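Shown here: the complex without one of its protein chains, the others still in place.
Which chain is which? They are A, B and C, in the order written, and residues in each are numbered from 1.
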Amino acid sequence: MRFAVIGGDRRSALLCTLLLQDGHKVHSFALEQAPLPAEIPKDGCLQTCVYSADCVILPTPAEAGGFLHAPLSEESLSMDALIEALWPGQLLCGGRLSEKSRQAALREKLSVADLMCRADFVAENAALTAEGAISLLMAESQRAIRDSRVLILGFGRIGKPLALRLAALGAQVSVAARSAADRALAAVLGLRPLAIGQLEGLAGDFDFIVNTVPAPVLSEAALCCLSPDALLLELASPPGGFDRRLAENIGLHVRTAPGLPGRYAPHTAALLLRDAVYGAIREWEE
Amino acid sequence: MRFAVIGGDRRSALLCTLLLQDGHKVHSFALEQAPLPAEIPKDGCLQTCVYSADCVILPTPAEAGGFLHAPLSEESLSMDALIEALWPGQLLCGGRLSEKSRQAALREKLSVADLMCRADFVAENAALTAEGAISLLMAESQRAIRDSRVLILGFGRIGKPLALRLAALGAQVSVAARSAADRALAAVLGLRPLAIGQLEGLAGDFDFIVNTVPAPVLSEAALCCLSPDALLLELASPPGGFDRRLAENIGLHVRTAPGLPGRYAPHTAALLLRDAVYGAIREWEE
Amino acid sequence: MRFAVIGGDRRSALLCTLLLQDGHKVHSFALEQAPLPAEIPKDGCLQTCVYSADCVILPTPAEAGGFLHAPLSEESLSMDALIEALWPGQLLCGGRLSEKSRQAALREKLSVADLMCRADFVAENAALTAEGAISLLMAESQRAIRDSRVLILGFGRIGKPLALRLAALGAQVSVAARSAADRALAAVLGLRPLAIGQLEGLAGDFDFIVNTVPAPVLSEAALCCLSPDALLLELASPPGGFDRRLAENIGLHVRTAPGLPGRYAPHTAALLLRDAVYGAIREWEE
Partner (left out) sequence: MRFAVIGGDRRSALLCTLLLQDGHKVHSFALEQAPLPAEIPKDGCLQTCVYSADCVILPTPAEAGGFLHAPLSEESLSMDALIEALWPGQLLCGGRLSEKSRQAALREKLSVADLMCRADFVAENAALTAEGAISLLMAESQRAIRDSRVLILGFGRIGKPLALRLAALGAQVSVAARSAADRALAAVLGLRPLAIGQLEGLAGDFDFIVNTVPAPVLSEAALCCLSPDALLLELASPPGGFDRRLAENIGLHVRTAPGLPGRYAPHTAALLLRDAVYGAIREWEE
């Protein structure tokens, strides 16, 4: 097949290479600063890049504020201009496309596949985020995971693999979740369940705190009770689970980790992207 | 406190003893055939039993066809008559009360707590069911769990702990689920995900098949592909995941296991009941 | 190849069938009471059975008090007479052959392979014993494994998989071992290590006690401290880890489980036997 890979970070660059290795024809655009194999042209103009493509691949997430997410390019490209350049019948893949972009693409008679609607892609990325979080905790602390006391906030797609893997590494893992069903599942899987309301009283007991909930769950009072030696890791998108500025002001060790899959394990993250694209193509062809 | 335990199976009888051991006063009714400590009266009439009770405990499930579930009693007691005999202000606990019974109880100014609405009770019972299922597979087969090929149908409250525990015992566990998100979670947790549509082609590869889905998931065609040596365990309520009669007609080894917690581990099942009742009382008192 | 399967229990009978299914020629002797496929002769005399065999398979263990272990036969056959009937160049397989039998076989110019010298066979049987022990604990108790407090005596070939699998099922597992290195390994693997000397003080805290050590480790004083509700399982060969008579006299629930692999999972046990025989043949042919 013929692919046009447009914008994105290191994962998109690695994706180009993986597609090439599978025997596909690949053009790139808005990846000027990425190292790419010589066989993959860095087209000077968008039209050249997409001209004969069967499938156009945007990043995950694809856009911010109406512009393509393209950290490895100097130019900024509006999603409107981008979509207008595409050809009817092409498959447009990308993550978290805005509704506006999706509608525009459909008007241009494109097929649209949002990779973030693929359950396996989302779950595999969450698992990769969980593993990256473990790597961060290991690297950023002078303390071992084994026998440490860990609090995981949230028991969703990231929280589940994160909590279970940390427990397998010998940590004492508590899981705070708002849903009683999530807490009950955590208990059944051998983890210690906590209600959000219990956190203030217990916050001082943890060496590592990892938030996965994109909503305030760790109150100011709870933050102030944390051990000064604790490491606090924020995995959720803003606003996140706690007031980061406050946390830093009271001297806590805080780390945030946006885009963890691509930064922690770009090779694996690119493989996940490739598999998601292939999955989208299979469904498109059916 | 003063409890009236009415109807139910061996779990209810054990519950009486546990409540007594905790220092409570306990009366029983419709448990004539259960062995009970001498301190617990088997009241001859319902009114005597409930007269001074703070909390009235019915079985889980509480009723069938409008009548109390009371396998250890010769008499049949309608839920209407039962609820009419209770006193305003009493707490009525039980599992899966019908909406009709609940409304009747509220009209009598009773407080009502359905134990099956307690997430922890439901999850703990599911985990106990999962463990009982493992015990059954072990007891009913001439084959070890380790290195066996197991298919779990469904990845809900029972499926999750069941699949993970079997994998920990060394089985090769496949999970078939209708939801793509469930399949993706199964994959992330190290299990092999299957779509329902894949079952026909793969059904012959399993030594153990356990259904947890209360809806047909194993088609006639898939049933006919199962290995004749396989053991097929039905954990879901009727209609269950497959046509049991057909399965038996084609010579498959089929086991059903209703009420597994109470039959497999009555002591633990009674402890779960007691904890759920105490939880309901705590919330009632608040 | 041509096999003569002589003596043994149900595992030997199943082994006959497995060998036949693999396309071998199989004769049997001293298995009169075993159900066997019609293609496998139950020879009336030993000489007929072994006449053209390449490999002669005795049970595991092969003998007791100088006589073949043959619970499915009415006759008793001395090992001397048996070995004398074999032909030079045949491979004699069996488990725990006495030194006397081994020497006699070598004098007859037989090749001898003691299956109990095969590390994989021994380890796999130990793992099967561990799984069978879990099945027994499940079947014999009214209590679930999950959240139960288990004491494993010994951390060798059976103790390791037993302890780790019970922990994976959610039990709180303590391991008592004489060797400090074994205790340290148990701790590293997430189990609670105990010295033998600590048992008297802690014995009352356990729901399940499983002994795997063939030497007294549970003193009379420790036995007397056990909870009257506890289940005590003896897996070691006599004399075992405790005074069984005393244990029963003081009202403890005691189970012994000799030959657990064959009784718990005869099919899997026979597969292990077959693989061990094939392994012995491969080494013999080299």
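Some notes on this structure:
Rule of thumb we're sticking to: a residue touches a chain if its C-beta (ideal position, glycine included) is under 8 Å from a C-beta of that chain, and two chains touch if they have at least 3 such contacts.
Quick caveat, the model's predicted, so the values are computed rather than measured.
When the full complex is taken into account, the listed residue touching the unshown chain is B:170, out of B:170, B:214 or B:279.
Per the touch definition above, the residue from C:18, C:122 or C:202 contacting the chain not shown is C:122. Contact with the omitted chain, checked across A:163, A:252 or A:265, is made by A:265. Here one chain is not drawn; of A:30, A:57 or A:128, the residue touching it is A:128.
As for the chain not pictured, it touches subunit C at residues 118-120, 122-124, 126-127, 157, 160-161, 164, 179-181, 183-185, 187-189.
Where subunit A meets the missing chain, the touching residues are 127-128, 131, 134-135, 138-139, 141-147, 165, 168-170, 264-268.
The rule is simple: only the chains that are shown with their structure count from here on.
Mostly identical positions are employed by subunit A and subunit B in their mutual contact, as over half of the interface residue numbers are shared between these two copies. Distance from each chain's C-alpha mean to the overall C-alpha mean is smallest for B.
One simple way to say how far apart two chains are is to compare their mean CA positions; for subunit A and subunit C this gives 51 Å.
The geometric centre of subunit B is 36 Å away from that of subunit C, both derived from CA atoms.
The centroid of the Cα atoms in subunit A and the matching centroid in subunit B are 39 Å apart.
The multi-chain contact residues of subunit B, meaning those touching 2 or more other chains, are 127.
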